[in-house]
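Since the structure comes first, as structure tokens, the remarks are kept for the end.
Heads up, one of the protein chains got dropped from this complex, but the rest are sitting where they should.
What follows is chain A.
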Amino acid sequence: MNLTVDVQENEGKSVVLLAGEIDAYTAPKLKETLLSLTEKEGNKVEVNLEQVNYMDSTGLGVFVSGLKSTKENNSELKLVQLQDRVYRLFEITGLIDVIDVDKTVQGGY
């Protein structure tokens, strides 16, 4: 019932590695970290959700505020490697058409 947030600077982009659960308790920490990255002018932010096994609408809200922040700061936000259950929430809410979400597992050709 916790979330670890790891940030790595990698080839000109910020990679956020998440592991655990995103809910009302863990979302504030994630939001703080995410916004600190998207607020850097022109920054490319990639969030890896491979190890996120639970997320609810508070998590969706964090990524919506991240997206808004990219528009204000000319930065980019991309979500990658989502588990099926988490991906489904983006589908149900229609956010899939608004946020750049790439479900495919890296190297999984």
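One rule holds for everything that comes next: contacts are C-beta pairs under 8 Å (C-beta built on N, C-alpha and C of every residue); 3 or more make two chains touch, one makes a residue touch a chain; residues count from 1.
In this text, contacts and distances are computed from a predicted model.
The subunit not displayed here is recorded in UniProt as "Serine-protein kinase RsbW", chosen from "Serine-protein kinase RsbW", "Beta-ketoacyl-[acyl-carrier-protein] synthase family protein", "Biotin transport system ATP-binding protein" or "Tetratricopeptide repeat protein". One of A:Val16, A:Leu30, A:Val45 or A:Leu60 touches the chain omitted from the figure, and that residue is A:Leu60. For chain A, the residues in touch with the chain missing from this view are 1, 21, 23-25, 54, 56-58, 60-61, 64-65, 67-68, 71, 85, 89, 92-95, 97-98.
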